[in-house]
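Reading through the structure tokens given below for one structure.
Shown here: the complex without one of its protein chains, the others still in place.
Now for chain A:
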Amino acid sequence: MPQHDTNALPTAQKRGFFQTLEIDLRLLGMVGAFVILCIGFDFATGGRFLTPRNIFNLTIQTVSVAIMATGMVFVIVTRHIDLSVGALLATCSAIMAMTQTQFLPQVLGLGFDHALTPWITIVIGVIAGTAIGAFHGFLVGYLTIPAFIVTLGGLLVWRNVAWYMTSGKTIGPLDTTFQKFGGINGTLGASGSWIVGALATAAALFGLLNARRNKLKHGFAVKPLWAEYVLGGIAASAILGFVATLNAYDVPTRKLQRLFDARGEVMPEGFTQSYGIPISVLVLIAIAIGMTILARRTRLGRYIFATGGNPDAAELSGINTRLLTVKIFALMGALCAISAIVASARLTNHSNDIGTLDELRVIAAAVIGGTALAGGVGTIHGAILGALIMQSLQSGMAMVGVDAPLQNIVVGAVLVLAVLIDIIYRKRTGGA
């Protein structure tokens, strides 16, 4: 402990505790707000909010927006904006719906539910999303049209491309395997979830160990050993606790009964089966890890943040900021396509209004998660937490019975309030 802290107040000591753990206070505040929100709703709903079932639903409802929010972080960090993500999601969803229900089964003659259908569909969807995103990036980066205008135009264009392609009809039902990416129709079950949980815990602990080893190798100061144990303990209990919660949500007995009936078997007495981790959540986790590595450990990520902090400096350092813009928007497009997979699979069909107003939810999630519109600052985990807070707020209010217009009013006010708190926080701490 430094010399000047000897007569520190209790609060200062507490700060010291979190500083020793090297946990971002800002993140801690957000987690705290989220926990308070959940407990508050749990009281207001008489214990219905924090049930395994509702947590499961909350998780799968958040995935689509959270996936896009991770990409929006990069867009906003480089001082751009993307208003077209909801519309782009609709276009990708429409392309994929048409591919799997019309093009592949009928034109190519693969028939319905062919083993290759979902994979070909996903590849086509992601290519389409990436290409459209790259085109936006080209307009912004090379032709220097402001991103606000490009994507505002894009919002109208892609929303209606989707409409035109499907003649406004609902397209479905989608491929059975494809539907597994939606949430409730594709989960790992109890043992699969425990295996994933164990692997994730092992990976987290290995990550901590590896980081410590690297620091020691270069002779840098490391956290005290107890702090590493505390962090490891928090990570392990969070992961395993999450798995346990999702495993505690059982498939309804009547649904199981139908499954057994369909197979012509008799369901044993007292048979239960839990849902476990939805595949869509695994997709989100994989994207979160990938995007975090991209942000922190790759040149591309470094250039994204440098450009956001000082575009001129980035340019003078030899970074091709135009091409960088194309890459960022292309990535955003790819993530919209992945979100489209999850969103349409969850609904089991493509509907004309899919992704409507998602652009606002995605931007709000990123901003609530601490991404500064001035550029240069933002984290992937923050954006995901932001998406989770937004979704909890919305569905919590719905459970309590708040009228729909009031729900939207509250969500809007919370967005503004969150940014105000962020501004005050940054001023206090003197951060960028």
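The rule is simple: a residue touches a chain if its C-beta (ideal position, glycine included) is under 8 Å from a C-beta of that chain, and two chains touch if they have at least 3 such contacts; residues count from 1.
Going forward, contacts and distances are computed from a predicted model.
J.: Between "Carbon starvation protein", "Flavin-dependent dehydrogenase", "Monosaccharide ABC transporter ATP-binding protein, CUT2 family" or "NADH-quinone oxidoreductase subunit N", choose the name on the UniProt record of the chain that's been left out.
T.: When "Carbon starvation protein", "Flavin-dependent dehydrogenase", "Monosaccharide ABC transporter ATP-binding protein, CUT2 family" or "NADH-quinone oxidoreductase subunit N" are compared with UniProt, the left-out chain turns out to be "Monosaccharide ABC transporter ATP-binding protein, CUT2 family".
J.: For the chain that's not shown, point to the residue among A:102, A:237 or A:298 touching it.
T.: A:298
J.: Using the touch definition up top, pick the residue from A:36, A:313 or A:404 that touches the left-out chain.
T.: A:313
J.: Since one chain isn't shown, list which residues of chain A touch it in the complete complex.
T.: Against the left-out chain, chain A lists 214-215, 217-220, 293, 296-299, 301-303, 305-310, 312-319, 376-377, 430-432.
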